[in-house]
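A single protein chain has been omitted; all remaining protein chains appear in their positions.
So, chain A:
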Amino acid sequence: MAMTPRKTRNREMLFDSVIALVFILVACVDLCDGATVVDVYRLIQYDMSGVPFGSRLASLNHHAASLHFSPHADLSRTVLLIPLRELNMSFVQEYIAASKPLGGLILLLPQMFSVENKGGVGSNHDDGSKELLKNVLDEVEQILIHTNLPDASFLQYPVYFAFEDENIDTVLLDIKKNDATGQPATATTGGYKFVVSATEPKKVGSPPITNIQGWLAGLKTDGDSHQLPTIAIVASYDTFGAAPALSVGSDSNGSGIVALLEVARLFSLLYSNPKTRGQYNLLFGLTSGGPYNYNGTRKWLQSFDQRLRESIDYAICLDSIGSWENELWIHVSKPPENAFIKQIMEDFSSVAEELGFQVNLKHKKINISNPRVAWEHEQFSRLRVTAATLSELSTPPELLERTGGLVDGRQFVNEAAIVRSVKLIAESLAKHIYGHQGKNVQIFADNSNLAVNPSYVRSWLDVLSRTPRVAPFLSKDDPFVTALKKELEDHTDEVNLQREVLDGMFTFYDSTTAKLNIYQVASVTFDLLLLLVLGSYLIVLFSFLVITTRGLDDLISLFRRPPSRKVKTA
């Protein structure tokens, strides 16, 4: 009897220490990682004039299903994993455009759209299917960017992009197999669980835009060099797309940047020798904010002083010149009869004729009251500076269209086209600067030391095709901006950075990339079954031990008199 209290105290102490141990372990150990971790890229989230667009959510924790779900299933707690190849437009209409409830959506893009995949090497698809996929992706991207309905103007579920690879393909195969049995994966049937642990997307406070300007001074005859006329060559360098982390924009406007850098390089060679230095100043401008009505260009122009602005003879804006065959367009806002426009057009078309392709003029009047600025030169025109845009596009793009999104990858850009464009621009400028109009002079002929350097073009194009450049997500001192500045410094006399804040109507939200954890999970049914098996195992073990050590009678008596120990202690 005297033993009992001590014994219970001992037991209590043991129990307490076990609990303490458990708590220490809880504090120390975090949740473990999943078996498969995949890089995923979130659909852009932005507000335009206060109206929300894109996906509003980032975190994900649902079971996965494929496109083969049963038509009446409730998908509000299911993540759909859909390869782009299998995406059909009826699904897009139903779930994206009409915003039906869904737990989440992961779009699997073929490897050929991946940023790491250079030039589509190893792609085993013929060009036909490539083009088809490109068109589908383009359409889906536009829908995702612009989804805007009166009642549900944005997607109420997270949307991510991922790239096909071995891991995710096996997962997809398993999911499809599971779906084929007719049961959607839920908590009771197991399967795969997709988890993205992300914090709530936060607003990007005052999105920065940085304009880079390089100045190549002409030969001073007498007086200030600012009295020389100036020619501006401008390209906007930032992009916009459904997935900001994948918007590399090789054509729009990587090709323009490359062409600008190469033209700068060629003219720096010419201008380094006083004999060949022209009597024109050259102004190179890499502007930001292009997708947002060329907001950066406007800020840049407004920062010019009156004298400089008046000294600009004309400005050539480069936009998407990397994938054309035999036709380029010059877009202007002034009527073609204008003397300057005539001059530009003459220079360009004569050079184009020599190079064996065609340059067409397209006139589009600007409407000051319309906030939409379709071409970069329209910002110049609004400030009464003569300007033109050289582009492969014949019609002005809509807002946030052709801004270097998902489909605008390296393999759809033709280096030769860029080289030809550079030749066209450089030759026409030289014609204007050195007054060779009407003469058949080739300054930048092939095999001369002033020839366009294709490897320079290629290396810059490769760099640009790996660098996402959505302006709000480029930090103030982004290595990319620094690199552009450094490159321009090599070719020009003076380089300035202009830091501004993107104007008003756009608001952006962060968390553009995330890690997707894929867990293979067991179902509750399995766990229940396991518990049952374990319970019966322990009972059998108990009975076996009692019978072998004490005999069968003891076991039976145990059930007859359950409180046997109490009887003993009493």
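Keep in mind that, in the parts below, a contact is a pair of C-beta atoms (placed from the backbone, for glycine too) under 8 Å apart; a residue touches a chain by one contact, two chains touch by 3 or more; residues count from 1.
Please note the rule applied: contacts and distances are computed from a predicted model.
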{"item": "Chain excluded from display, named as in UniProt, from \"Transport protein particle 22 kDa subunit\", \"RNA polymerase II subunit 5-mediating protein homolog\", \"Prefoldin subunit 6\" or \"BOS complex subunit TMEM147\"", "value": "\"BOS complex subunit TMEM147\""}
{"item": "Which of A:S49, A:N273 or A:T549 contacts the chain that the document leaves out", "value": "A:T549"}
{"item": "Touching the absent chain when the full complex is considered, from A:A98, A:V501, A:A522 or A:I556", "value": "A:A522"}
{"item": "Contact set of chain A toward the excluded chain (per top definition)", "value": "7, 14, 25, 29, 31-35, 187, 190, 193, 195, 517, 519-522, 524, 527, 530-531, 534-535, 537-538, 541-543, 545-546, 549-550"}
